[in-house]
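Coming up: chain A.
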Amino acid sequence: MEYILIKTLEAMATFVLAFIVGMTYGGVVRKITGRAHNRLGPPWYQNFIDAFKLLSKTRGIHHGAMHFLGAAFLMVTSVVSLMIIPVLAPGGDAWYNSWFTNMNFNGDLIFLIYIMTFGPLGMAMGAGQTGNPNSSIGVTRGLSQMVGFEIPWVMALVALMITYKTTSVVDFMNIQRETGTWLMFANPFAFIAAVLAMLGMFRYSPFDIVGAPTELASGPVSENGGKFLFTMMSSGSVFTFAKLVLYVDLFMGGANNLVMLVVKTFLLYMIPVLYGIVSPRYRTEQAVRWFWGWPTFIGLLAILYAVIF
Partner candidate 1 sequence: MKEIKDKMIAQINAAFPEAVNKAYDGNRLDFTVHKDAIPGFLSHMKDQLGFRHLSHIAYVDWIEENEFELVYLLWSPTDKVKLFVHTRIDRENPVMHNIDMIWRQANTYQREIKEMLGIDFPDMVAPDEFILEDWDDIPPFRRDFDTLEYVNRTFWHRPGREDAQDVRETISKRSGEEIPDFAKKYSR
Partner candidate 2 sequence: MLTLILLLFLGGAIVTWLGGKLSPVVGDLLFLATIIIPAGMFFTGVPVGEVTHLHALGLTLTWGLTPLSYLFSMIVVGLGILLAIYAVPFMKGKQKTGAFYFNFTLSVMSMLGILASKDWVSFFIFWEIMTWSSYLMVILNGKEVQRVGIKYFIFSAIGAYAMLMAMVVMNSQLHSFLLADTFNNFQHLTTGNQILIPILLLVAFGVKSAMMPLHVWAPDAYSNAPMAYTGLFSGALSKMGIYGMVLVMVTMINQLPEGTLIRDIIAWIGGFTAAAATLWAITQDDGKKLLAWSSVGQMGYIIVGVAIGTPLAMLAALFLVVIHAMFKGSLFMVVGAIEKQTGTTDFKEVNGLIRKMPWTFISALISVIALAGIPPLAGFVSKWMLYEALIQNNNYILVILLFFASTAGFLYCYKFLHGYFLGQEEPEWAHVKEAPVAMVIPMLLLALGTFVLGTYPQLLFKPIDAALQYVGYDATGGRLWGESLLFSQWGDVVTLQPILYVVLAVFVFFALFLWFKGTKGTRYVSTKDISTSGELPKEWENLTFKVNFMQPFERAIEPFLKRQVDKYYTAFGNGMEALFEFTRRIYTGNGQTYAIYAVLFLALLLLFRVNLFG
Partner candidate 3 sequence: MVGTPVLFIAIPLLAAFLIPLIGMVWKESVRIIPGLVLAYLLVLAINLLSYVTVNGPIVEVIAGWAPPIGINLVFNAFSGFLVTIMVFMGLLVWLYSYRFKSNVEYEAARKYFLLLMMLVTGSVGIVLTGDIFNMFVFIEITGISGYALTAFYTGRDSAEASFKYLMMGSIASVLLLLAIMIIYSQLGTLNMADVASKMHLMDPKLKAVSFILFVIALGIEAEVFPLNGWAPDAYAEAPGPVGAAFAGIVVKAAVYALIRYTYTIFDLSGAFNLLIIIGLITLVVAEVAAIRQEKLKRMLAYSSIGQMGLVLVSFGIGTKEGVFAALFIMLNHAIIKPLLFFSGSYLVYHSKKKMISDVDGMGKLAPLTSILFTLGAFAIVGLPPFAGFWSKLSFLMAAADSNMLLIIGLILTVSVVELVYYMRVVNRIFFFKRATHLLARRPTFNAYVVMIVLGLMILGIGFYPDSVSNYLHHAANSLFDKSQYIHSVLTATIQ
């Protein structure tokens, strides 16, 4: 019982960490985007203010039970992904390390792939019940894009799996610690394919076809405000952090302490962000086909590389 209690507390700590880091990243991204536009941009803590403001809205509407459940589903995905991915490497030396390696159930990758789709689908239900056509259009675009980037992403993961004969993130981290080589160097093609898939996963330009503010009025979230938008915002932040940590764990050997974690994740995060700042938007079918083009080819190379070496 005590064990479970401690675990729960540690999980909450992880959640808080993810929330803070994710939100900060969001603000920093807005700042960077602003600077790239030759503006001052909002302060880095702007996202926290926004979230708090959303939370303190006094009135709101809902369109039915699914509207609530959709947001809850979304949160499930973020939190469960976070619980499964080891935030810090198990062998780290910092005193707080044990807080963040918890509840990872060995971090099975196939499980991760599926639980990561749980939220978007639930969210899609919520979006559907609002009856707003823009929401549904956004959802179909998002799902289509997911089919697109899932292929190179899974290819990269399969390439890793067949090299090291495991599907567990923890094992991958142990392997990297033991061999001392990051997997992004051990199988560069897999890393490239995964990074290309990541462009779609984070939904920055040119793959921001889900929200598409000018044409879809922010898509699936268009009927959500106040607490719903707050939930989605924090879920998005946590989920962003979780995905980044997953990439770091898989390809960059994980992080031994929080500083390294922040550095690594931030560097990785800059790839889609910076690419997005200078890109216009694809149409959906272009995006899907783009993912089935070079990224898939590189994914195939990754598998070949894994099979041959």
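Here is how the candidates were picked: all candidates are chains of the complex that A comes from, given by their letters.
We take it that a contact is a pair of C-beta atoms (placed from the backbone, for glycine too) under 8 Å apart; a residue touches a chain by one contact, two chains touch by 3 or more; residues count from 1.
Just so it is clear, the model here is predicted, and its values are computed rather than measured.
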Complex member touching chain A, one of 1, 2 or 3: 2
Which bits of chain A are touching candidate 2 when the two form their complex? 55, 57-66, 68-69, 71-73, 75-76, 79-80, 83, 103, 105-106, 108, 110-111, 113-115, 117-118, 121, 124-125, 128-133, 136-137, 139-141, 143-144, 146-148, 150-151, 154-155, 158, 161-162, 165-168, 217, 222-223, 226-228, 231, 283-285, 288-289, 292, 299, 303, 307
